[in-house]
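In this view, the complex is presented without one of its protein chains, the others remaining in place.
For chain A:
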Amino acid sequence: TELLKVLNHSISKSVLTTYTRDVSLVQTGEGVRSLSLAGHVGFDSLPDQLVNKSICQGFCFNILCIGETGIGKSTLMDTLFNTNFENFESSHFEPQVKLRAQTYDLQESNVRLRLTVVNTVGFGDQMNKQESYQPVVDYIDRQFESYLQEELKIKRSLHNYHDSRVHACLYFISPSGHSLKSLDLVTMKKLDSKVNIIPVIAKADTISKSELHKFKIKIMSELVSNGVQIYQFPLDDETVAKVNTTMNGHLPFAVVGSTEEVAVGNKMVKARQYPWGVVQVENENHCDFVKLREMLICVNMEDLREQTHTRHYELYRRCKLEELGFKDTDSECKPVSLQQTYEAKRQEFLVELQKREDEMRQMFVQRVKEKEAELKDAERELQGRFEQLKRLHAEEKAALEEKKRLLDEDQSSFGKRKAAAQLLQAQSLTANGKKDKDRKK
């Protein structure tokens, strides 16, 4: 859907009709024939102009190193590029394979290179390695995806774009001396259509010469029999065809990496010092490091970049666009424009969206109605209770009034009787008094 948003501004083949061809386009039917020049014109400086431009822009190269923890990926990178890339040792207890990408700016004479080294962290450490290849595939796809997004933008800046697509994948094979591990085969099979794979045998100083020879043959035959397509050094350019053919025969390169220097004779060379001898990294009799450097950097760096762009990226792009339903020709083999397909899809999508919106609105209305009914019920109940209470209250009040009246009556009758009694008493008193008076006389 993100891609759809980007494709929201794509173009139409049929809008071509606005350019009414009233110009008589006369193509002289000469085809393209060769012409010889009578003198020095000067366009032989074109390659120089091109190279100068590239020098100003700088170059980009991205290497992915896949291999088990501790197999020597970082050391080899340090040795290859003659720098200390400040890597730290990874732990063996990563729960999942992760990828760590680091970018460096290198310069040699007037060439500026932006090198990105991507390392797999925790590869081969898990108990269950079934999903080990997935983060790697995802990373590679992500880089293709972001390039594709940039390419499809309306306002794009491709020449300024920092190309992060993986140009070369160094697959580090454990120097067991026997054969490839199944993890190796599975991973390489998943990656061979996405990236240029260059297999290398790591820590090659643990294998003897004869074992190494057998090991290489075994590895190559296993790769072939499993249909894994590794990167072949290109043979189409005569200047490098010969050296590339030779090198193709030396794959996979048995490498040794070291950034430490040991004195050999009167020179300091990169080497690993053992009690039984010194393994010199740049000695072609000792290991294939020089061959790797030669092939990876000095001879084929540009071809690796080109293959990534014209083969792997195009494949990704094609698959991705086809996945989204875009085609160049429809079922009747008439050219279908990206726009038409996209428009159809967009309509579909909008209709779907509208439908969902309607559904949601309906649901909303329904919910509202339900709630309203609920509330009305509650209100009615409340009202009922209020009435009831009111009635009770009125009854109570009436009862109390009644009681009050009775009490009042009682009170008044009592008052009357009291008055009567008092009168009687007063009368009897005076009567008694009179009687007494009479007796006295």
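Operating definition for what follows: a contact is a pair of C-beta atoms (placed from the backbone, for glycine too) under 8 Å apart; a residue touches a chain by one contact, two chains touch by 3 or more; residues count from 1.
Operating definition for what follows: contacts and distances are computed from a predicted model.
Its record in UniProt calls the unshown chain "Septin 9b", which is the match among "Auxin-responsive protein", "Septin 9b", "SERTA domain-containing protein" or "Calcium and integrin-binding family member 2".
Here one chain is not drawn; of A:Ile217, A:Leu235, A:Met363 or A:Leu382, the residue touching it is A:Met363.
Counting the whole complex, the residues of chain A in touch with the unshown chain are 8-13, 15-16, 19, 21-28, 30-56, 59, 80-86, 103-111, 113, 154-156, 158-159, 236-237, 239-240, 261, 263, 265-270, 293-294, 297-303, 306, 310, 314, 317-318, 321-322, 326-328, 338-339, 343, 346, 350, 353, 356-357, 360-361, 363-365, 367-368, 371-372.
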